[in-house]
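Only one protein chain is missing from this complex, and each of the others stays in its spot.
Which chain is which? They are A, B and C, in the order written, and residues in each are numbered from 1.
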Amino acid sequence: MADGAQAAADVKNNWGRCGDDDERGTLNLLPPEVVKAAAASIRTGRTYPLGIPIQAEGVPLLDYRGKPMRLTLEDLTDDGSYADFGCKPGTGAHEDVMIFASHTTSHMDALIHVYEDYLHYNNVPAAAMRAMPGATRLGIEKVAGFAARAVLLDLVRFFDDGPWVEPGRILTAADLQGAAEAEGVEVRAGDVVLVRTGYLDMWFERQPNVPFEQAGIGFDAAHWLADLDIVAVGCDNAAVEAIPFDENDFLGVHKVLLVRHGIYMLEFLDLSAPAADGCYEGLLSVAPLKVTGATGSPINPILVG
Amino acid sequence: MADGAQAAADVKNNWGRCGDDDERGTLNLLPPEVVKAAAASIRTGRTYPLGIPIQAEGVPLLDYRGKPMRLTLEDLTDDGSYADFGCKPGTGAHEDVMIFASHTTSHMDALIHVYEDYLHYNNVPAAAMRAMPGATRLGIEKVAGFAARAVLLDLVRFFDDGPWVEPGRILTAADLQGAAEAEGVEVRAGDVVLVRTGYLDMWFERQPNVPFEQAGIGFDAAHWLADLDIVAVGCDNAAVEAIPFDENDFLGVHKVLLVRHGIYMLEFLDLSAPAADGCYEGLLSVAPLKVTGATGSPINPILVG
Amino acid sequence: MADGAQAAADVKNNWGRCGDDDERGTLNLLPPEVVKAAAASIRTGRTYPLGIPIQAEGVPLLDYRGKPMRLTLEDLTDDGSYADFGCKPGTGAHEDVMIFASHTTSHMDALIHVYEDYLHYNNVPAAAMRAMPGATRLGIEKVAGFAARAVLLDLVRFFDDGPWVEPGRILTAADLQGAAEAEGVEVRAGDVVLVRTGYLDMWFERQPNVPFEQAGIGFDAAHWLADLDIVAVGCDNAAVEAIPFDENDFLGVHKVLLVRHGIYMLEFLDLSAPAADGCYEGLLSVAPLKVTGATGSPINPILVG
Partner (left out) sequence: MADGAQAAADVKNNWGRCGDDDERGTLNLLPPEVVKAAAASIRTGRTYPLGIPIQAEGVPLLDYRGKPMRLTLEDLTDDGSYADFGCKPGTGAHEDVMIFASHTTSHMDALIHVYEDYLHYNNVPAAAMRAMPGATRLGIEKVAGFAARAVLLDLVRFFDDGPWVEPGRILTAADLQGAAEAEGVEVRAGDVVLVRTGYLDMWFERQPNVPFEQAGIGFDAAHWLADLDIVAVGCDNAAVEAIPFDENDFLGVHKVLLVRHGIYMLEFLDLSAPAADGCYEGLLSVAPLKVTGATGSPINPILVG
């Protein structure tokens, strides 16, 4: 084990809690009756798709992930190709091929995404990810998809200090609790906690000159959330956690949530529409693409408020 | 207009019904109160992700769409890359890039997918799709995402004649109605109707020697469904409709549903798990990726039963 | 035919000259004995690969063509995968997948690349290119590859007015002839004419703030070259022709050379090394990838001087 590193195996974690072979983390803590109860949080039936567009320009993209491409596979120039198959004149189809990073725009991290001391959640070695097959364990296909109660904590509203939380601010447990109280909602086991910092609003307004810093949660908030046995945390920023990282520990909050507790992380979610409606509770469906062996997937979570 | 073709503009359709500029079709017929009512169909809270895996082998793929690829963007060989950014030894991340067709495995058709008499839904010309920008109207990003009541019609159970409906059988309105009655469910406006033919079960059992023919709905069933003002039809086969096509009219049912009525089509959905549980109703969330200008998207719909 | 357009079919061209079904253009005018004679132009044996790198940053790329990607297919994380096949410990392989535009960085246009009055070289309709199969005629695979005598015309040296020709300057036949005379070389039938404007030198020095304008040939030079029955023109800029286009006719020189005469165009070639050596003649090998149905290919021509 690397010298000076804190061993993930030795700190508070969920490893072994759901079996030594478990690959789904906190999704094990979401029994059907909790999902059924979550449906009771639907008040208006208003539906909010939380994914932002996938395109080459005008959305936040990290350089090393490349630019998403949509390429044409079939179009009007193929008109007539199916005449021999009973295709009437004037009938045809359009299709594309898509190329993008697993972690492009709105996305979900698989449990294989981040490792600490060369270990992933549940003591899975970093070497379980291989270039050719991809993730041999903890891949995004193990998530399959889920629905849960979502609680939206609007920190922009709570702080009431402009259209977005100050870039770089590290959100604490007290901040999240304060927002929950102000909204009259409670975070429970099995929830997805959605944290709104206003980052995306800032990005769209200020692009292409967006500061590097982003507000996000720090260790204190991460530990509080982990203790609550939530299923996932979603945020409107790039990494859920603040940048610069809390205690300057690169991906520190990912290590607490994803690696140690098997709590999923959802990034670049557009939370402004439900926030504008004052919708702080609802049923959230999260549906990663089941790309076998992938380390994450773009998502477009559907919140029914 | 092509000689001999029936003009989509002249037959029963939904064009203009939601405005001449509408690009969302039947999603306009799904008000929040209907979604809220749909939540009442949740009985157990059991959650069924209906998407099948995206991978290069072992799933149904059409040759012309190419083989899905997952490629490694970042792995353990990049260990140490972030040391200068406060990254502790032993901490790192894995990421991928994905390449696949818009209509790969479980997917949703955008309204720009199929045209009849060179026209799409709501009188949009086929030329609204261009190779470079993609769909300039009716693209998948216009769907955004939705939730609705789902009714699962299990034709395999209804016919009770083996593990799958006979390949090539054209399902009629009477067949769908019969299955609904047998299950004690009712199809209503705003529903997503899920039709189980057993095709995927056959595919997985018989691959790679799968017959070309597939059971699916025909014109009679399509007209019945369109009259009910449903939002979408999902099926466990490649095209919702039977192959060979009803009346040998290539994509005929797509023209009735997608082109004329703006009713969405969801294909290659895995319906065996809810069918096995006798779960015939629930709240379904459908979340295409918002790839700007795309003609469809892989999906992994979440059914909460 | 579009109103106001000059019909390619009616002007001086090579259509039909090598047969009505010809798909190779001027390559028909390059018999083995001319290639053999070209070998005599080799003086020093110095070898110049004229292609620039293919990478996501630091090279000239057009936005609409996307960014090239190199993704890892197999690396050290796959160590041990072949142990069962007689692979000794410590032995392994690295492989990648590449994604880039047919016309990325240094590239060659296929005869299907540009059309005029909806016609390509040799009266081939623009509809011969279809989205699904790609070019059904005149695709890059018809080029296969060739070798020819190359003559390098260094306009930067000829004008002697700074490290690159003034952006936007339209080079004339007299300019090219002047450069040839100054260098003591002669352009002959079957040659590839390489025109150095210094554009790439400017690009690398000034990036990312490179002016839109580029020096390049105009109609006068194009007609002169076409009359000489050369095989191809290569240049160190984006389009061989000047931008803004001569007479403001979009792709005008492409129409004269590629469409009317079947003369190939090679773009973004790095001509500075042979120019620095005063190497104005040599044997040039041009080897597009034979991607079936493609409209062009990245190339890395090898000049032996």
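Definition applied: a residue touches a chain if its C-beta (ideal position, glycine included) is under 8 Å from a C-beta of that chain, and two chains touch if they have at least 3 such contacts.
Computed from a predicted structure; not experimentally measured.
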Pick from C:L61, C:V193, C:L269 or C:V304: which residue touches the chain that isn't shown?
C:V304
Which of B:A8, B:C87, B:M129 or B:V259 touches the chain that is not shown?
B:M129
Selected residue (touches chain absent from view) among A:L30, A:I54, A:V97 or A:V114:
A:V97
Among the options A:L73, A:A238 or A:L266, the absent chain makes contact with A:L73
Chain B residues touching the omitted chain (full complex):
56-57, 63, 66-67, 69, 72-75, 77-78, 81, 99, 127, 129-132
Which parts of chain A face the unshown chain closely enough to count as touching?
64, 69, 71-73, 75-77, 97, 99, 131-132
Which residue numbers on chain C touch the omitted chain?
1-6, 31-39, 42-47, 49, 51-55, 64-66, 68, 70, 72-77, 82, 85-103, 112-118, 126-127, 129-132, 134-135, 141, 144-147, 244-245, 248-251, 254-255, 283, 285-302, 304
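Methods note: only the chains that are shown with their structure count from here on.
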Using mean Cα positions as chain centres, tell me which chain lies farthest from chain A.
C
Same or different, please, for the chain A to chain C contact, judged on whether over half of the interface numbers appear on both copies.
same
Need the CA-centroid distance for the pair chain A / chain C, whole Å please.
45
Give the residues of chain B that touch two or more other chains, as numbers and ranges in rising order.
64, 72-73, 75-77, 97, 99, 131-132
